[in-house]
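Every protein chain of the complex appears in place save one, which is left out.
For reference, chains read A, B and C in written order, and residue numbers begin at 1 within each chain.
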Amino acid sequence: MSASKKKMAVLGATGVVGQRLVAALADHPWFELSAVTGSERSAGVSYGQAVKWMLKEKIPENAASMIVQATAPDGIEASVALSALDAPVAMKAERAFRSAGFTVVSNASAHRLDPEVPLIVPEINAGHLELAARQRSRYGGAIVTNPNCSAIGLCLAMAPLRALGVRSLRVTTLQALSGAGYPGVASLDVADNVLPYIAGEEEKLESEPLKVFGDIKSSGVVNARFTVSAQCNRVAVMDGHLLCLSVETERPFSEADCSALFRSYVSPLGGLGLPAAPERPVIFREEADRPQPRLDRDACSGMAVTVGRTRKTPAGDLRFVALVHNTVRGAAGGTLLIAELMRAKRLL
Amino acid sequence: MSASKKKMAVLGATGVVGQRLVAALADHPWFELSAVTGSERSAGVSYGQAVKWMLKEKIPENAASMIVQATAPDGIEASVALSALDAPVAMKAERAFRSAGFTVVSNASAHRLDPEVPLIVPEINAGHLELAARQRSRYGGAIVTNPNCSAIGLCLAMAPLRALGVRSLRVTTLQALSGAGYPGVASLDVADNVLPYIAGEEEKLESEPLKVFGDIKSSGVVNARFTVSAQCNRVAVMDGHLLCLSVETERPFSEADCSALFRSYVSPLGGLGLPAAPERPVIFREEADRPQPRLDRDACSGMAVTVGRTRKTPAGDLRFVALVHNTVRGAAGGTLLIAELMRAKRLL
Amino acid sequence: MSASKKKMAVLGATGVVGQRLVAALADHPWFELSAVTGSERSAGVSYGQAVKWMLKEKIPENAASMIVQATAPDGIEASVALSALDAPVAMKAERAFRSAGFTVVSNASAHRLDPEVPLIVPEINAGHLELAARQRSRYGGAIVTNPNCSAIGLCLAMAPLRALGVRSLRVTTLQALSGAGYPGVASLDVADNVLPYIAGEEEKLESEPLKVFGDIKSSGVVNARFTVSAQCNRVAVMDGHLLCLSVETERPFSEADCSALFRSYVSPLGGLGLPAAPERPVIFREEADRPQPRLDRDACSGMAVTVGRTRKTPAGDLRFVALVHNTVRGAAGGTLLIAELMRAKRLL
Partner (left out) sequence: MSASKKKMAVLGATGVVGQRLVAALADHPWFELSAVTGSERSAGVSYGQAVKWMLKEKIPENAASMIVQATAPDGIEASVALSALDAPVAMKAERAFRSAGFTVVSNASAHRLDPEVPLIVPEINAGHLELAARQRSRYGGAIVTNPNCSAIGLCLAMAPLRALGVRSLRVTTLQALSGAGYPGVASLDVADNVLPYIAGEEEKLESEPLKVFGDIKSSGVVNARFTVSAQCNRVAVMDGHLLCLSVETERPFSEADCSALFRSYVSPLGGLGLPAAPERPVIFREEADRPQPRLDRDACSGMAVTVGRTRKTPAGDLRFVALVHNTVRGAAGGTLLIAELMRAKRLL
């Protein structure tokens, strides 16, 4: 990389994902934080005052003293923006930044299924970044998106299994409280309870993986042809989404085959030296009772997905369980990794 | 029913399920508690002293003063035994009671898959009780079994859907702490966590429903021909197992069809006047976020299963969610209901 | 009581305490619900539509079809109002009802320390209702208040100990989530955590008991002369506030004395036949590990306080632990009991 650090703005910096982005940029070897944006209520005051800081590590000093700017491209001293905006705000704001020449790497759902916009899991479909170049020639800038937190876990967990030919995929999720933001879920709703519904989540899980595993063509991304069906639950866990999967495959397999595929999987990003990339993005646990959210969510600093409990069922499906840290790999960390990938490929 | 109450022994009366059976018999209109058995450690002392009483309602006075007997047929003043024994103890002990002429209605797993022994959900396969008569002519007594707590929930939830022709069934469970007995799950294991494994549970869910929905023939029960695959998780909920189901059917259906099947389902036991039988064994909730363990587990005093979230998925499956109170309908209440059914049919 | 039921309005009927009042009036032998009021947003629609019903029991049918009225005396068909208003609203609204001739029995904190207004725990200071008569001659109506949920528990728990001469009282509370209303405490704040602060709560605990135990004089209530110091915590429990008390007394005592005082305490309301009054308002548990919120909160349908763990400390204090169901005895049930007391004394 070049000696000087690339300047980055964080859009929607006061929310939980925004905070994690700000924290991650504090001592990043390639990037530096140059601007933070927020809602009208926050704009004009210092970030330290505007934010209800939720992370264990302290708020970075240089960030704390920055003045929060409105979420608009004027006066933002950067050409790259990491977006942690809410979807309704993101829809317009990210386009405005794109038109102003920014490259926006976004965790928001607003543009994920836009045919012009790539939806990236770096280990899986780095080639889809070609869409960013096409946007740039059309708009002057580009929007690149990070999938939904559960969808990233599902995609990474499926990556080693592509050799089997996935035909269909049923997933039931047990999702953590932090996925709902703050204040999010009321304690009275989840105490001694499970909520069997998360608005909009099943639709995302049923659509986003098809794009991630799709093929890039001159006309855009052609979705992968398997189907996904999802049932999403909220459980009383702080962090870490657990996914219970059932996979129908094209090709026959044994339990041992699957375990071997998981064990032997290595990151295709190995040669790029991306600071946030885990050496092993998929960790296979042999124990009968893993992965568990509390024990496995921080694997590789939260950037790896942990899988286990592989079984071949009476119906011939592959059953297994996967865990993803929803606010790290599933949000801020995934977004940052895309930015690193783009920097390494000289797309930023 | 006859004017005098039928005497009942409770085997394994000191455990949580045993306690619920003792409590249920305290003011039962047809039955009365006449004996309690326990381990060697408990035998010879009063039940009140031997038991660590876990229920909210007080320990029934007549039970408290009974002397706990060893778990053997000698000296037990009853001809019917409700068994809450642990599986390893049940294997021998229930046979001993059967040989001594007792009818044993058991919640233990030991004999559930024994071809001579019926596995009963009263609303579904009362006809399988024919196997009890066959045992009686061979052994002098009989063993009748109640399915696993999650399996009961699954079977009842599937009952209204038989018209669709079930081909395969995938289920992911979120099971309550009380299912593991006491002391059961360590708090350190489940705090801020999910355990994605319950020993032996998936095997039960994958086999027992096939027998429940099987056909009784002269040779015994012929299993139903669908497949079940299960992934079982333990979550930090006191009571109430949640089941997330995905069903492939023989016949095409719409979401509205399924909801209608659930709504219109009525108990085939209606005419029998069984005291513990719920009028509606399957309750359909229209809300997007139901069933929930804390809100729905006590429906019909814990004897009904609540279902909701019916959806047709992109793969054409039926997705829905079901909830069963694991220690009531899924254990003591289910066992008692079988005894009531047998009494009403003059099999006790 | 007279044959016809007394009509009652519930002010602030859509909140959790309001819901409990509505439910309690549904089949009350002396009272009947005649009106419900709510915020401007709710006024004009049916109660069934306006309310997010949180209780296990179903919403009473007659209540569900009532049209929510604005919280003002005009057009309210009743002369008694049970108030579950928030404090800021209550300050003005309850006075308006009083001026219009209503007797307002209120759970709100707004007027609790008003020298004209009695603050009542029926078992302790029924005589303070004299203040209601004085208000009535001045304003045409009256406001009568129910103490804070923790303060009620503290007062009832102290009632049997008055013979010892209380000099000072230190209390640390572990308060339930339902005390904060809905949505109340964010699940992320209380998961794997304790919040050592509840705004305004310590002040209430340090002042209200002095008034409850005060003497009624012609000039008003003269506060009791002991001191209270409080530290209030929020813990991850659904219902039931636990109070850990340390009491300095005027007179010497032994542990056995205290236990005996608790055991022998009986309600002074015995002769009045109040429907909601517990026969034993203070239940003493002998076990080393009681009271516990989940096991003891529903004692006497939530209307009794449970105490235990009496100890004399090295400093000569009396230590003990008390539990009160915060939304029953500590709120709706306490309010209703005051209304019943007033009805029995022909003050309504």
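Following the convention adopted for this analysis, contacts are C-beta pairs under 8 Å (C-beta built on N, C-alpha and C of every residue); 3 or more make two chains touch, one makes a residue touch a chain.
What you see is a predicted model, and the numbers here were worked out from it, not measured in a lab.
From the set C:Arg41, C:Lys92, C:Arg138 or C:Arg294, the residue in touch with the chain omitted from the display is C:Arg294, counting the whole complex.
The omitted chain makes contact with just one of the residues C:Ser39, C:Asn233 or C:Ser259: C:Asn233. Although one chain is not displayed, its contacts with chain C can still be listed: residues 168, 170, 172, 174, 191-197, 199, 202, 206, 227-229, 231, 233, 235-238, 242, 244, 246, 288-295, 308-309, 311, 313-315, 317, 319, 321.
One chain is missing from the display, and on chain A it is touched by residues 56, 191-192, 295, 298. Contact between chain B and the absent chain runs through residues 54, 177-178, 182-192, 236-238.
Convention: only the chains that are shown with their structure count from here on.
Interface of chain A with chain C: the two copies contact each other largely through the same residue positions, with over half of all numbers used appearing on both sides. Inter-chain contacts peak for the pair A-B, counting C-beta pairs in contact. Mean C-alpha position of chain B lies 41 Å from that of chain C. Our note on geometry: chain A versus chain B, Cα centroid distance of 42 Å, whole angstroms.
Taking each chain's centre as the average of its CA atoms, chain A and chain C sit 49 Å apart.
Touching two or more other chains at once are residues 191-192, 236-238 of chain A.
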